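Left out: one protein chain. Kept in place: all the others.
In order of appearance the chains are A and B, and numbering begins at 1 in each one.
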Amino acid sequence: MSWPIVLLAIFLGLSAAGVVLALLLPDRRNPLALGWTSSLAALCILWLSGAVLLDGSGFQISLWSLPGLGTLTLSLNRLAGFFLFSAGIVFLAASVFSVSYLRRYLGHYSLRSFSVLYHMLFVSVALVLIAGDVLSFLIGWEAMAILSYLLVNYEHEHQENVQAGWLMLSMGEAGTLAAAVAVLVLANSAHSLEFSKLRIASAALEPGISWAAFLLSFFGFGVKAGLVPFSTWLPRAHPVAPANVSAILSGVILNLGIYGIVRVNIDFLPATLVGTGLVTLIVGSASALVGILYATTENDIKTMLAHSSIENMGIIASGLGAGFVFTASKHPALAAIAFAAALYHALNHSVYKALLFLGAGTVDIQTGTRDMDQLGGLIKRLPWTGLFFLVGALAISALPPFNGFASEWLTLQSFLRSVEIQSAAIGTVFAFCGAALALTAGLAITCFVKAFAMTFLGMARSQPAKEVSEAARTMIVPMGALAALCLVFGVAPTYVIPVLDRTLGPYIGSGAEQALVPPFFTPRASELPPNFLSEFHDLGAQVGKGLLPGPGLVVLHRGGDRNPVVFAMSTSYTFIVLLLLLGSSFLIIRLWLTRGRSVVRRLPWDGGLQRLLPAMTYTATGFSSPVSVIFHAVLHPTATEETRETIHEHFRTAIRRQRRDLHILEWLVFKPLASSTAAIANACARMHSGRLNAYVAYVLITLLGILLLR
Amino acid sequence: MANWLDVLKQAEQRWSGKVHASFGTHPRECELDCSPPIVAELCGWLFSEMHYSFGTLIAEQRDSHWELRYVWYGEGDQGIIHVVVRQVLAEEIFGTLIGRVHAVDWNEREAEDLFGLIFKGHPRLGDFVLHNGRWDENVTPMRRCFDGCLPYIHTQMEKDWRPLLVLEAPGAFAMPIGPVYSGVAESALFLLETQGEDVVRAVPRLFYKYRAIEKIAEGRPLQDALLLSERCNGTSAFAHGMAFCQAAEAIEGLKVSTRAKILRVLLAELERFRHHVAAIREICESTGLAVATSQAAILEEELLSLCCAFTGHRYLFGLNAIGGLTRDLEGSACLEAIRVGRNILTRLENLQDALRYSSSFLDRIEDVGTVSQADAEEFGLVGPIARASGVSRDLRELQPYSGYEHFSFAVPCEQEGDGYARLRVLFSEAEEAFRIMEDAALQLPEGPIRIESVNDLGSGAALGWAEAPRGATFHWLRTKTDGSVARYRLATPSFMNWNGFHLAAENFAFQDFPIIMATFGLSVAENDR
Partner (left out) sequence: MSHWVLKGLKTGIKSTRYPEQEETRPGVSPGLPSPGSSFVQIADICPTGALLRENNHIAVDYGRCVHCFRCARTTDLPPLAWQSGYEWGFLSGETAGDAPTNLERRTFGRSLHVHLVDAGDCEACLSEITQLNNPYYNMHRLGFFVTPTPRSADVLLVVGPVTDHTRQPLQKAYDAMPTPKRVVAVGACALSGGVFGPSFIAGSGVGNVVPVDVLVPGCPPPPLAILHALLVAVDRKPSGLKTLSARFAEENVEAG
């Protein structure tokens, strides 16, 4: 038995032990047991997937064969390993976080069932990723869907939670069905259920079947990934789920949808049609824009993060779409860059979104509210949570030196390379989608400035926000670890990209590493064309040689010609420069500019007010109000105003305002859909006049029609 | 419209036995004494059926009773009617007029705060002139027993201050502006209730600059109280001084010479001219139009210098005296002033033409801060602000004083009620003011400049009024037997207009707020007194 299988066995054993322990132990001991077993299981998964990613030693086990359905197999390759790795990170953090977090449910809900479901979810996620054939994949997928529904619906006493759970389940099941049909269509043409056989057979597929398979699978996995217009379940499910489940939902489950799209479109059915890529690209950009727009105007911190997940899934999908277009138009090197960017973003999103959800959960559990209008000033009371939330917010806003920047920058760069495709139509689509992504990036900054500032800065706008204390250490540490990862993945893209490249290499047949991370600091530098190298020497690429630990520069270049660079970035150098800059300006200010002056601390200048009250400071609604004014046409607000008066109309004692934004998908997609369905139904109903001769006439008309057709 | 005698007759018939008319010193003034229960009905009738305008509410603590005097003014023949209601001192509860005449709102709140009277049915009494959190509720400085000259020792300082906020909406907050501003502006606090972009409710918290002029005037000789009335607002000092002098002259029965009257008109119009140019400068400044601001500022400074060279003081302080003026102004000096003024007016007209074609400027003031005519009448707005909303009321025309009846002039009026309408009114009035100055300088007769007061007429009471640059002002004066002030009521246009300011500011975006404030051109000092 090889060691990956041993690790897998240990993982399964730990999970099983977790389930048994959960059933044996009393409720109050359960969180700790869950923390230990599932974090150890997560460590196993990390080790297993990390090793696969680094040295490529996957495995393939045939379990048992079922009559008529083929053999059930488990296999782990680099692609699955990559997703397993990001799942492992999130599960590890969420498990440690759960130890203290779950105590809030003690006495209300059964922690025992939570533990059981949690471990089972972990196993089902792993099963989805290591499934080697259609059947085990579908079994794992269905288990994952149902278990995640049960966990989201954990606080089942609230009516809205139940509704959100139903929506999630029904949309998810519709998606599963479509995905199953798509995979079965492929399996049908391959006459096998094994993944490895599907790819060989798909080359011979007719474009019509390819399209059908693509659309069905894209819909099926798109629902899970939360792409528009199938994203409506996501912002409802997230706020009702416990924070650790939210982190897993966003950091792991959504990624499984991406995994499905990736697996189908670069493995089973490599893109040969530009159209499929464009569909992915457009849906992705639309998701990004719609997601961030609603995130910006949302005030519930967890709903906001859910909308932002839609946005990030959109960015990933648009990266994938760009990759499909490049693959189909025979630019494998560019496709490699786009895919690398998309996978990189998926990993980054898992890390920072898990971090932000854990942060939001901490705020929720400490203050009892998720409404940013009611929060404020928490940084004084929750300094560590605030710091780590800030790191997450900076990362998700794609600001260097954090990880969001590296992957979003790469995605946008790969869009710019679309100029190499000689088609005006494709160029136009890329231009629009690129513009949408740029707008998304801008709005994302607004959104997370608001999220951080309105939650952690300023004055506390409610009593609970005034009286909080810092969370338990088991909640702080996982957030700190995730924040550290945000920095590591942001500063060292040059180490991540080669790994991604090796992951994707077998499918694309071309590498992005050469195009992205030239080996300046390695002995292989001599392999580069001399004029290319000298170009970089002019740019100062060798400056850090001997001083810096290794590759620090990510460039996009056209190969060995003169003046080849398209773009270059170096988050690691930026980080060092940033540190030096901040440090030296601190020293200059402290030692030189303010020398001889004493520091006197005074309250902020409030214009000479009697007292600055929290009710006089900006709220989250106020902060995002300009955005809702600008996007008024999209948001479709319905406002109701009620003014209560006394004696005379000029004395208002209360002005009540309620505003509900109709989601764009509701008025653009679902409302027309519902009303046209109703219209058709009404039209049909009109046929039922109740008169016998009318029915006789229908029969006659039908008969005549059939005769005519014959 | 009904003649005032008809009005009195109708009132006496309608409430027979409960209303009693008596006549005062002024030919068109009369008092309608009425019993407390019908005062609201009577005033409501005057306001909505007889179309009188509300002037002011004068509360007085007499020796044995409270006396509330609601001053109403109408056009020409309608005269000025004082509705007077009296109650014994122990009876401190009065009925409110709020349901029928909204304009009386702040007057009642002020009387409640300063006299400790209670207006039953008024929904918003309390924190007004004397800020809560600094003053005890039972401090009533305007009562006789309160010594206004002694420093007041606060017993309870800085209690929990909670402003009344009424907007209940997700994320609603009150943006505080002031009391200390970022630029050169008077102290006043605005709480703008909002959800982020549009101002839903604008609440001014005024009286930071309350100097209690009405209180500290009590006991002072008339001519010292005149100094106070001039300094209630430095930028319209002459108009206030003139109204005060007219009240004092009415008590003493002084007949001011025609020369002094005409010179007063000339100076009052010079002040209006200067004030309007300054208001135009502020509007330009609020829209960030630098060249236009500088152009208007040049004109303003030239007018200030003209005032100083012409009369000795840049703000026309120290000119008014009871019985005339403190110094004579030569005919040649007047003509010189007219010459300079004409030059300034020409340049002001150029500026107006240039502004009229600046689309970026018009975009910012057109359809901004709109006050409808109905609201303007309901809230009793006065002056250029009311005239920009189609309420063409001007005391110079309605109830002429100081010989205004001998001048022919137009009262500019606009219908739109927005910022641009107010600006147009300011321009036209500035021009009209100069025309009156010109007329006055030409018809200036010879004669004494000042009639010395005899000073032994003793006690009495009279109302003086004037159309100050910002609108109608009423000065009620009651003297003691030794000629000193017993009660001085100073009703200013800003006090009336601030009450309606929120009409313009609400439902507009934050960034329009400074512009709306500039187009209103209100004075805090004149309001706070």
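Everything that follows uses one rule, which is that a residue touches a chain if its C-beta (ideal position, glycine included) is under 8 Å from a C-beta of that chain, and two chains touch if they have at least 3 such contacts.
Keep in mind that what you see is a predicted model, and the values were worked out from it rather than measured.
Trainee: Please pick, from B:I93, B:L164 or B:C308, the residue that touches the omitted chain in the full complex.
Mentor: B:C308
Trainee: Of B:A21, B:L167, B:A212 or B:A509, which sits in contact with the chain we cannot see?
Mentor: The missing chain is touched by B:A212.
Trainee: Going by the contact rule already stated, which one of B:Q295, B:S428 or B:T473 would touch the omitted chain in the full complex?
Mentor: Looking across B:Q295, B:S428 or B:T473, the contact with the absent chain belongs to B:Q295.
Trainee: From the list B:T326, B:Q415, B:S459 or B:T481, pick the residue that touches the absent chain.
Mentor: Touches the omitted chain: B:T326.
Trainee: Residue-wise, where is chain A in contact with the chain that is not depicted?
Mentor: So the residues of chain A touching the missing chain come out as 596-597, 600, 602, 605-610.
Trainee: Touching residues of chain B against the unshown chain: what are they?
Mentor: 131, 134, 141, 146-152, 179-187, 207-213, 215-216, 223-224, 227-228, 231-235, 237, 278, 289, 291-292, 294-295, 297-298, 300-301, 304-310, 312-315, 317-318, 326-327, 354, 357-358, 360, 523-526, 528
Note that only the chains that are shown with their structure count from here on.
Trainee: Applying the document's contact rule, which stretches of chain B touch chain A when the two form their complex?
Mentor: 98-99, 102, 105, 121, 123-124, 131, 133-134, 158, 161-163, 165-181, 187, 189, 191, 193-197, 200-201, 378-379
Trainee: What does chain A use to touch chain B in their complex?
Mentor: Its residues touching chain B are 299, 371, 373, 606-613, 615-626, 629, 646-648, 650-659.
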